[in-house]
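I have a structure here, written as C-alpha cells, and I will follow up with some questions on it.
Left out: one protein chain. Kept in place: all the others.
And now, chain A:
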Amino acid sequence: MTRPGPVVFAAFYLALVAPAAGQSGFGDAEAGAKVFRKCFSCHMVGPDAFNRVGPHLNGIFGRRAGSLEGFKRYSDGLKRMGADGLFWDFDALGAYIENPKAFASDTRMNFDGLDDPQERADVLAYLRQFSASPANIPEAAPTAMPREVELSEDILALQGDKDYGEYLSSECTTCHQLDGDDQGIPAIIGWPSEDFVVAMHAYKEKVRPHPVMQMMAGRLSNEEIAALAAYFEGLE
C-alpha cells in the first residue's frame, strides 16, 4: 500500500485551488518540448526511454521522489524525501527544477535550474504528457502553474544577525551536529546562505515533506531564518 503523504497533499490541494480559478499561466507542451532540450543530455522520456545520467521521466507525476527501480545513482537527499512521502506534483517539480540544489542540497542533478516561471510551466506541461492519467493528480492539475517556493527579493536580501542565529541554533543542534556529522540527519553547516534560506522556506511552506522540519521552520520568521542562515554559513 502506498501512503499519500498526508501533509504534502494537504499543501498540494491548497496550492491548486487558486491557479485553477485564475486560468492564467498555463504551460504550453509544445514550447516545453524545446525547453526539454536542456534536460535531454541527462533525461529521456517517451516509449524507448531508459536511464542515462538521470532517471527517465516517464510517469514522473505522482511518482515517489528518488524511487525509480533500476536507477542506482539517486542522492540520499532525494531518496530521503521520497521516503518521507514526497510524490512529485507540480509544486514539488517546479521547486526542484527551479533550483535543484536548494531543494535537495546534495542532489546529484548537476543543473543550475530554470529561473523563468514560463519555461518551468512549459516543460512540466510537456512532461505531463508522458504521465498516463496519474491517479493522484486532480484533472485540473496539468494546466495549473507550479507553486514553487516564491521568495521575494526582500526575503533573500535580508541580512541575518549571526548572534541571534547562534542563539536560535541551539534548538537545531539537538539533531544537527555542529561538526557536520550526518548520520541519519543531514549536515547543515557551511551552506551558502541563500540555499539555506530557500530550503527553510520550502519546509515552512510545506513544499518539502518532513514533519519535524515543517514544524521547526513553520514558526521561524523571515528574520530568524536569515539569522540562522548567516550563523550556519560561517561554520565548517
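The rule we apply is simple: a residue touches a chain if its C-beta (ideal position, glycine included) is under 8 Å from a C-beta of that chain, and two chains touch if they have at least 3 such contacts; residues count from 1.
The rule we apply is simple: contacts and distances are computed from a predicted model.
S.K.: Just to verify: the chain that's not displayed, which of "Fe-S cluster assembly ATPase SufC", "Probable glycine dehydrogenase (decarboxylating) subunit 1", "DNA-binding protein" or "NAD(P)/FAD-dependent oxidoreductase" does UniProt list as its protein name?
M.R.: Per the UniProt record, that chain is "NAD(P)/FAD-dependent oxidoreductase".
S.K.: Which residue among A:A83, A:L151 or A:L235 touches the omitted chain?
M.R.: The single option touching the absent chain is A:A83.
S.K.: If the hidden chain were put back, which residues of chain A would touch it?
M.R.: Touching the chain left out of view, chain A contributes residues 1-3, 6, 80, 82-85, 163-164, 167-168, 170-171, 173-179, 181-185, 211-212, 214-216, 218-219.
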